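A single protein chain has been omitted from the complex, and every remaining protein chain is retained in its original position.
By letter and in written order, the chains are A, B and C; residue numbering begins at 1 in each of them.
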Amino acid sequence: MGKLRPKLYRQFYPKAWTGQGLSPVNLLIIFFVLASVVTVALETEKSISEPYAVIFQTLNIVFLLVFSIEYITRIWVMGEHPEYQGVFGRIKYIFSLVAIIDLIAIIPFLLGFIGSDTFLLRLIRLSRILVLARLGAFTTALTNLRSAVASRGYELLLSAMFTLGILLVSAVILFVAEKDQQPEAFGSIPRAMWWAVATLTTVGYGDVYPVTPIGKVFAALSALSSLGLIALPAGILAGAFGEAFRKKRESDQDS
Amino acid sequence: MGKLRPKLYRQFYPKAWTGQGLSPVNLLIIFFVLASVVTVALETEKSISEPYAVIFQTLNIVFLLVFSIEYITRIWVMGEHPEYQGVFGRIKYIFSLVAIIDLIAIIPFLLGFIGSDTFLLRLIRLSRILVLARLGAFTTALTNLRSAVASRGYELLLSAMFTLGILLVSAVILFVAEKDQQPEAFGSIPRAMWWAVATLTTVGYGDVYPVTPIGKVFAALSALSSLGLIALPAGILAGAFGEAFRKKRESDQDS
Amino acid sequence: MGKLRPKLYRQFYPKAWTGQGLSPVNLLIIFFVLASVVTVALETEKSISEPYAVIFQTLNIVFLLVFSIEYITRIWVMGEHPEYQGVFGRIKYIFSLVAIIDLIAIIPFLLGFIGSDTFLLRLIRLSRILVLARLGAFTTALTNLRSAVASRGYELLLSAMFTLGILLVSAVILFVAEKDQQPEAFGSIPRAMWWAVATLTTVGYGDVYPVTPIGKVFAALSALSSLGLIALPAGILAGAFGEAFRKKRESDQDS
Partner (left out) sequence: MGKLRPKLYRQFYPKAWTGQGLSPVNLLIIFFVLASVVTVALETEKSISEPYAVIFQTLNIVFLLVFSIEYITRIWVMGEHPEYQGVFGRIKYIFSLVAIIDLIAIIPFLLGFIGSDTFLLRLIRLSRILVLARLGAFTTALTNLRSAVASRGYELLLSAMFTLGILLVSAVILFVAEKDQQPEAFGSIPRAMWWAVATLTTVGYGDVYPVTPIGKVFAALSALSSLGLIALPAGILAGAFGEAFRKKRESDQDS
């Protein structure tokens, strides 16, 4: 028993794993998390879930068992971790953010069998998607990417503010230009914002667009400024990654 | 009194603030500026502003008071600034660009209570959006971003000219190809420009698109060239930011 | 004969070619490959292929002859290559991936004359497009580009995972917000995914878009996040290419 716990600890706790990449147990958990997300998504499509109701019910029971066993085993093996030793250590772990997210991810599976179909329960059931959030814990590489982005966080924030400013100015101008012609689509600044977002992100659904000549002129200017709004964050991130990659190479050369 | 003015001066004038970031007073002003912008925007949406007319009127009075007090206090405390000392210094400040923008930003709040609903006054009322322009004065970091962009201003200008050239050529070709089939959408070069902007910025509303085979071939070529039109400014900015970030790091290493 | 084979070997095998760029024979083959791809594509358009049926049949016979002669000649001349000498070397070559792709690319031309019009055969006929895959064998430069991308493969994978995460979250939110109003377009998460992909890639066909205020708010947030989803891979690739180009220049300076 004393030999099984450290073994499982190395399998469950990524930082304790001494091999390359992820441990077999963690790879399996990732597989089940992704499978449960896909199952939840497909279950909402009645044309798929109704003919195969039995399969989906079986899968849900499997997921419930797997994640419950994982949750309990993880509490047990975390006793190996210096911070979570003993009964009080386990209580400390149970109330840690990671463990709470794990628990929340299991609850909707339990509620799923009640069969209630109200909006609220469906929302909780959808929170199963939250299991995805745990994937971030498996990889430390994400931190590198995040630090490169964070190093230029202020410039990116300014870029975002700039985008919001152009959005608001575009919405105001088109509101003034088009509100008499198209009160439904441009009758208020919030409504014009919907058009402005669709235009400046270049999504352009085509449900709303200006029809007056003056509206078209300003809409064209807004659309053209979108080229800059895409280029600005791309350029900032490119500079940030260039710096980060160079730093890493230089520190690799020194060592 | 002689102690209050220097204290408020440090609170109001960002460059005189010795602490980290922005002073509490300036943070409060930013909050009120943003709140007033959101209020103006929501006020135009009748389905929101009419049921809550009293709240919007109250908010407008609050904004009027806050910005009036801020305007007068700022004139008073700017006496601490070497350039704006004494009565003549204050007159000099009142006619400075920053103070005039502040005043213009207050006027529409006053006019707002007249209740007139003509187009012109509404335009002035919308100029309250201009208060946003003052936010730029709060941050010197913007200057860094602006200088990086300016260092490649000529290349970016060429990129913009290139975009305009492709826009015009695309519009002319589609005008020739489609004007007989779709006189409403492609009957003139300015009309075809509306299509060209929507296509080359990749917005693509779908209100106008070519229907003839030859028109579709050239439209496809235009659309494909949009990949370059997005990549060109992004690449130039990336190079500029890469240079700027490297320069800063090198000067940080020297000191 | 002993003089013809080495000559043809240098013409057919790119690495054995001592001149600049590609050998005349390989340039000719590229031309025929591209011509056959265009022919296949145009043949599907009845308004083009029916009036010119004879031309298309002739072209198909020409392509069949050219690629058959090329295939047989290549087997013969590969005897010059140290790995493929003698009868057993040729058998080894015939079962190499490159030769199998070559053969698969010829088969549909043969089947094309049977005149059958079933779906399956048409699919095989379309596999002629696979001939394009051989173009990669002509250029080693592609490897350079591929290695630069591969050097940041992990960051690009994270960027792709991030995109998938935002896609799923956007689809779930819009599914909840719009499913009662638009069951056809947003009635399940897979259906909402179609909207999410169109929005986050900024394609925005306009066949589906939210109509409820809350749906529009979250759709706007999704659309705005698309700016980051485009900027992230562009930034990573820019950093990777910057590194690769610099490395190459430095190694060029050393030698």
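Methods note: a residue touches a chain if its C-beta (ideal position, glycine included) is under 8 Å from a C-beta of that chain, and two chains touch if they have at least 3 such contacts.
Everything numeric in this text was worked out from a predicted model, so none of it was measured.
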Residue touching the undisplayed chain, where the options are B:Ser23, B:Thr44 or B:Thr199: B:Thr199
Interface residues of subunit C (partner: the chain not displayed): 37, 40-42, 44-46, 48, 122-123, 126, 129, 132, 135, 139, 141-142, 144-145, 163, 193-194, 197-198, 201-207, 229-230, 233-238, 240-242, 244-246, 249
Residues from subunit B at the interface with the omitted partner, ascending: 152, 154-155, 158-159, 161, 165, 168-169, 171-172, 175-176, 187-191, 193, 198-199, 202-206, 209, 216, 220, 223-224, 226-228, 230-232, 234-236, 238-240, 242-243
Sites on subunit A contacted by the missing partner chain, in the whole complex: 202-206, 234-235, 238, 242
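To be clear about the criterion, only the chains that are shown with their structure count from here on.
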Superposing rotation of subunit A relative to subunit B, computed on C-alpha atoms, to nearest 5°: 90
Computed distance of Cα centres, subunit B from subunit A, in Å: 30
Subunit B and subunit C, separation of their C-alpha mean positions in angstrom: 43
Per-residue overlap in subunit A, given as positions that touch at least 2 other chains: 193, 198, 202-206, 230, 234-236, 238, 240, 242
